[in-house]
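Take a look at the structure set out below.
Only one protein chain is missing; all other protein chains are in place.
We call the chains A, B and C, going by the order they appear; numbering starts again at 1 in every chain.
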Amino acid sequence: MNAIAHRTLNIEAIRKDFPILATLVNGYPLVYLDNGATSQKPHLVIDSQSEYYRQQNANIHRGVHYLSQLATQKYDVAREKTQVFLNAASSHEVIFTAGCTASINLVAQSYGRQNLKPGDEILLSTMEHHSNIIPWQLVAQQTGAIVRQIPITDQGEIDLEAYGQLLSERTKIVGIVHVSNSLGTINPVQRMIAQAHQVGAVVLVDGAQAGPHTRIDVQALDADFYVLSCHKMYAPTGVGVLYGKEVLLRAMPPYQGGGDMIHTVSFDGSTYADLPYKFEAGTPNIAGVIGLGAAIDYLAGLGRGLLQAPDMSLGLALDAAFEGISNYESELTSYGMKRLSEIDGVRITGTAKEKAGILAFTMDCAHPHDIGTVFDHKGIAIRAGHHCCMPLMKRLGVPATARASIAFYNTVEEIDRLVDGVLMVKEMFG
Amino acid sequence: MNAIAHRTLNIEAIRKDFPILATLVNGYPLVYLDNGATSQKPHLVIDSQSEYYRQQNANIHRGVHYLSQLATQKYDVAREKTQVFLNAASSHEVIFTAGCTASINLVAQSYGRQNLKPGDEILLSTMEHHSNIIPWQLVAQQTGAIVRQIPITDQGEIDLEAYGQLLSERTKIVGIVHVSNSLGTINPVQRMIAQAHQVGAVVLVDGAQAGPHTRIDVQALDADFYVLSCHKMYAPTGVGVLYGKEVLLRAMPPYQGGGDMIHTVSFDGSTYADLPYKFEAGTPNIAGVIGLGAAIDYLAGLGRGLLQAPDMSLGLALDAAFEGISNYESELTSYGMKRLSEIDGVRITGTAKEKAGILAFTMDCAHPHDIGTVFDHKGIAIRAGHHCCMPLMKRLGVPATARASIAFYNTVEEIDRLVDGVLMVKEMFG
Amino acid sequence: MSMDLRELYQEVILDHNKRPRNRGKLEEPTGSAEGHNPLCGDNVTVYIHTHDGRVEEVTFEGSGCAISTASASMMTETIKGKTLAEVDAIFREFQQMVTATGEVAEHPDLGDLEVLAGVREYPVRIKCATLPWHTLHAAILGEAVKVSTE
Partner (left out) sequence: MSMDLRELYQEVILDHNKRPRNRGKLEEPTGSAEGHNPLCGDNVTVYIHTHDGRVEEVTFEGSGCAISTASASMMTETIKGKTLAEVDAIFREFQQMVTATGEVAEHPDLGDLEVLAGVREYPVRIKCATLPWHTLHAAILGEAVKVSTE
């Protein structure tokens, strides 16, 4: 993939693929730096939704008719694309859910409730999103298991020494965010998984912020469970992915009951369908899943464009796309970090060595909420708050931060406008 | 509302609102009679999705910026529209979920797991959809409660005498489908709820097939829980509604944990948000919920058109729309029942006195699956199978039925084509 | 799109559907198995009697669509008297025929069964055609498992 190092994404062309980027806010061109909350969608994804409802809409799996067969085929193909996206060993290991949060709850209630006993331990890092904390607290209450905290350093990295000491034969589950939504830290999940496996624990990796920015390979990571939030990956709202190793998924009881997840039903007892259907009760978000397929196609298209190889396989195209995306996003992040750190009274939150597109900061003179409002006035969309990471905020000793989160359609000029915004806040509140 | 009796929907104009109806299948104009599986979507709903992604897309609730405020406002307004749709007392009683199946699982796991004790009884009718059976079997296994069956008559009606005898102080929950997806039977839910309340049981009404065809009034029914499947109601895939009485919802523990459903989170314990957020963990299907709002607007538009009252309130407009819709759909159903019953060797399944748009049948000469394939060849989309009602199929003594399910955009000519299809099957297999 | 309906429902198929051959139960089978397609409610039970690695008797029972009934009926006719190795080869060839995409190959060993090639054009119906075969396979192996083609 070295060929790519010298080729760069055509950002100007890419921006035209995302119609919302042309919005004017309050007379200013929108600077969308809230990608960590949700990404924008390219035409290809938006149009896949209308096309589906205009030409293919039907319920899947059970229909003999034309539309149902079309819809089923599109849905199944999206699962195969997602398999390649994650480099899963089989498409049966890809479960579609309503969201990343739903995926984690599924694992906690199905795998967790089945396997946890009183005194067993669940390890979660201080930097986890609430979605990777509360489901475990709930199942801990139900089973008598104990949630323990993997501490972090002042730079916002996992304290690996402490992690090693926390691991023991009591450890049954480790939950770890791949890329932190509040700090940008890229955690050494491969290494952490290997360590957890040594004590016999399984690991769930929260890939909500990794999916949109890095090439994922669940087999190389040896992850037991890996979850994605598709609306953050240029795809529609209402879709999540749960990857699980087949051997684990097979042994797990169903989470939700309903249509499509059964084999036979009677009032005397029911039997359940095979993977992946066992975990897809009821009519899924068919249009949304097809939209996820379109988002993966879009990313692959970027990769093929970079290498001018229109016939490249999906996997290689995604390799190329994510190499291009992460190179470019790192440049933007470094530039932003440098510019922000030059401003007096600005403190950057999250200075890990391995770090992806998050610029989070606080200012001495102004509360993040005020920063957000001033920015909004200039058309700059960032997030102010705890970013669903209250334990992390407590650890950092701040009630909230202002967070700009980057996607590959952002530009250096937009980072400059962010910095101008910071200067304006200083002038106003300083 | 009597004014409406003499006015009828303009079906020709309505068909133009649904772009997929112009599809040709195998050279024949599509006859879409699989509305029970999923409905088609009007332009207004389809366009609401592109408009959202082109102009408003952002994550909701936590954002200070322009797009986030737009999206939040649209999402909140959709909840208020849904409140009117159901005539709920408060918009806090309207919970958005990933689907009807998810709604029932939520109630089973949250209300059920909290309230059921060994020996307690859950009553479900023989005609329930698997989605209203399996979740209760799962919670019964977890709690030691017992699932009992409310039998039906040969016509496909609830055996009300048997129901009365089954009710006892052991009865804690009754699950009953409002309109059967396999038979079309409209169940006397108001009366059944009153009876259940006398023994202190709560009632969940499965309104998946009622929502698209009848005006719902949860307060008049005095339903404790009422669930909707929005993709069957002209809205996007991936959205469901759970209505619950405030007093019940307040006392229930959260179902899924994650962002937005919390008040405070710490590793020492967390506290949960108020209604409706307590039950909406994680980023919801924002576009889908906004699409549901558009579907409700579309229906209201039909009602306003019928009465030529463009300024009519949403509630009254929905009254008018559903009066028009159910009148017209009953006519189509009666016509279809009459024509099918005239054909030798065709047996109609479901002959309840109160019956909505379902024409389900078996033929002596051909299996439903073959009927479906022959129909498909002529562009007629119906469903062949057990319709996620295996216990009902067993009760009826058939492995499967062929089911045509009607929506207000269907026509008499389409029913005629259905009948022609049946005659062709007879010719081929007879 | 789809080919003419008559190519799916050929006369031979309609005939086997109406008058299935070898329908019934075997009194003392050396193996039997139950197959189920939950999508359409098809149920089939296959009874087999083998001796010295050869199929002496094979029958089926159950309710299913025309495709699965005809497939079961023709299957019993075709394999009676064949060695288990031959049965295995025919099963493979049959499966290949109904799932292959692209060029339609010749299948001289399949005899009448070749009329089922038309299901290739009807993806959801392929399982109807293969259900009896999977069930046969289980009956031969003497597995007590229930087969499902979901």
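Heads up, the rule we're going with is that a contact is a pair of C-beta atoms (placed from the backbone, for glycine too) under 8 Å apart; a residue touches a chain by one contact, two chains touch by 3 or more.
Not measured: the values here are computed from a predicted model.
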| item | value |
| --- | --- |
| Partners of the unshown chain among those that are drawn | A, B |
| Selected residue (touches chain absent from view) among B:L44, B:A273 or B:M428 | B:A273 |
| Listed residues A:R54, A:H377, A:R395 or A:K426, member touching the removed chain | A:H377 |
| Touch list for chain B against the chain that is not drawn | 61-64, 66, 69, 73, 262-264, 273-274, 277 |
| Positions on chain A where the hidden chain makes contact | 25-26, 366-370, 373-374, 376-377, 384-386, 393, 398-400, 428-429 |
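In this text, only the chains that are shown with their structure count from here on.
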| item | value |
| --- | --- |
| Reference chain A; chain at largest CA-centroid distance | C |
| CA centroid of chain B to CA centroid of chain C, Å | 39 |
| Computed distance of Cα centres, chain C from chain A, in Å | 46 |
| Cα-centroid distance, chain A relative to chain B, in whole angstrom | 32 |
| Contacts with two or more other chains, residues of chain C listed in rising order | 1, 38-39, 122, 125 |
| Residue list for chain A, restricted to those that touch at least two other chains | 62-64, 66, 262, 264 |
